[in-house]
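This report refers to the structure that appears directly beneath it.
Missing here: one protein chain of the complex. Every other protein chain is in place.
Up next is chain A:
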Amino acid sequence: MDARLRRVNKEIADCKNDKTSNIKIELIDESPFHLKGSFPGPEGTPYEGGHFEVDIVIPDSYPFQPVKMKFITKVYHPNVSSASGAICLDILKDAWSPVLTLKSTLISLQSLLCSPEPNDPQDAEVAKHYTTSKNSFDDTAIYWTQIYAGGPGPKKKGKASVVQESSRDEIAIAGLERAHVEQFEALGFEKSKVVR
């Protein structure tokens, strides 16, 4: 569809010209309908300092049907699947409007990181963690931001101490069950690989 191609090209060009929003859209391969978007983690959140990448697939009926997005970067967030990166957001589903653009949708994702919706979760385990113990959740989210999104890590500690400490509670902080990890270790996998 000619109009679709024109629109997507325009959207990519507009995003390039706009230096203020810090939103980037790049081609993954030759096709303009499979893209990679990225944005910095919002300030004042556990995601601050991280660089988050999003896989973007433009359907045939775009912009009349919503664009398909999922996180490439692993994110510890109640509305994002910690395994697949799938995102639970209304504008990606029934609240989609054809006037929304790739950029505005990515901005929405950025703001989703600011304000999680644990009552309508994508990842039930993470949402439970969020509602029961917010501090511990923040620690894990910061840790994930550090290892997966290149974030600065916990603020008050030096990087060296974090590395040392991480071997102690990396299982808990990765949001995994100790029993599961031990099960895999028994099968001969290295602990660090299992946790990752």
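The criterion applied here is as follows: contacts are C-beta pairs under 8 Å (C-beta built on N, C-alpha and C of every residue); 3 or more make two chains touch, one makes a residue touch a chain; residues count from 1.
The criterion applied here is as follows: contacts and distances are computed from a predicted model.
When the unshown chain is looked up in UniProt, the name that turns up among "Translation initiation factor eIF2B subunit delta", "RBR-type E3 ubiquitin transferase", "Ribosome biogenesis regulatory protein" or "fructose-2,6-bisphosphate 2-phosphatase" is "RBR-type E3 ubiquitin transferase".
In the full complex, chain A makes contact with the omitted chain through residues 3, 6-7, 10, 14, 18, 61, 63-65, 89-91, 95, 97-101, 103-105, 107-109, 111-112, 114-115, 117.
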